[in-house]
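For this depiction, one protein chain was excluded, whereas all remaining protein chains were kept in their positions.
After this line comes subunit A, so read on.
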């Protein structure tokens, strides 16, 4: 009884403004694992769960190709076209490698140099499907975009070579190498060249992320301001 009385008093003391016991029930409901169930259902039903990532995956690649094809109409300046297409290709490479691969198909590849100076290429595939994992539509869009664009750039290479417009050759070669690098990396991930070393992963990403999460945990346990569980 003393414990119950103490328990009844304790939450009110911790709450800032002392709301009625109704809020106590709400706090418990927030703490339960049913948080956001409607959003989760909507997420599960949606065919595209990462609309921004899907958009950007295709946007940079397609813009680069469209710009290359139509640069004679838009501007007379070779340099402006060259720089624009090059920047689009670089942004595409970065976003496909670092963001959309992670979000759309759960694959990631990167290069790592250890202390001996030897370089290792790491390929990683996510095994545990989460609620916000990718759908089939997204995966299809990802792979189609990944495969079709290098093919188009290879066609541009041959057309440039045979029409002897050699000043574009450097750009086309850059485009082919950037896009083929991503294609190769992701195919390697997919086909199981998985050298996932969790120790190394935790060293790379854990050292930056873990203190943040640990401090969040500590604050959650200590202050009870958000009674919610972690991210999912």
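Methods note: a residue touches a chain if its C-beta (ideal position, glycine included) is under 8 Å from a C-beta of that chain, and two chains touch if they have at least 3 such contacts; residues count from 1.
Simple rule for what comes next: contacts and distances are computed from a predicted model.
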Hidden subunit of the complex - UniProt protein name among "Transcription factor IBH1-like 1", "Protein YIPF", "Protoheme IX farnesyltransferase, mitochondrial" or "Radical S-adenosyl methionine domain-containing protein": "Protein YIPF"
Touch criterion as defined above, residue of A:69, A:83 or A:144 at the omitted chain: A:83
From A:151, A:170 or A:191, residue that would touch the chain that is not displayed: A:170
Touch list for subunit A against the chain that is not drawn: 3-5, 7-8, 10-11, 14, 21, 24-25, 27-28, 31-33, 50, 52-53, 76-79, 82-83, 86, 90, 94, 98-99, 102-103, 106, 108, 111, 113, 116-119, 124, 126, 128, 130, 132, 167, 170-171, 196, 198-199, 201-202, 205-206, 208-210, 213, 217, 220-221, 224, 227-232
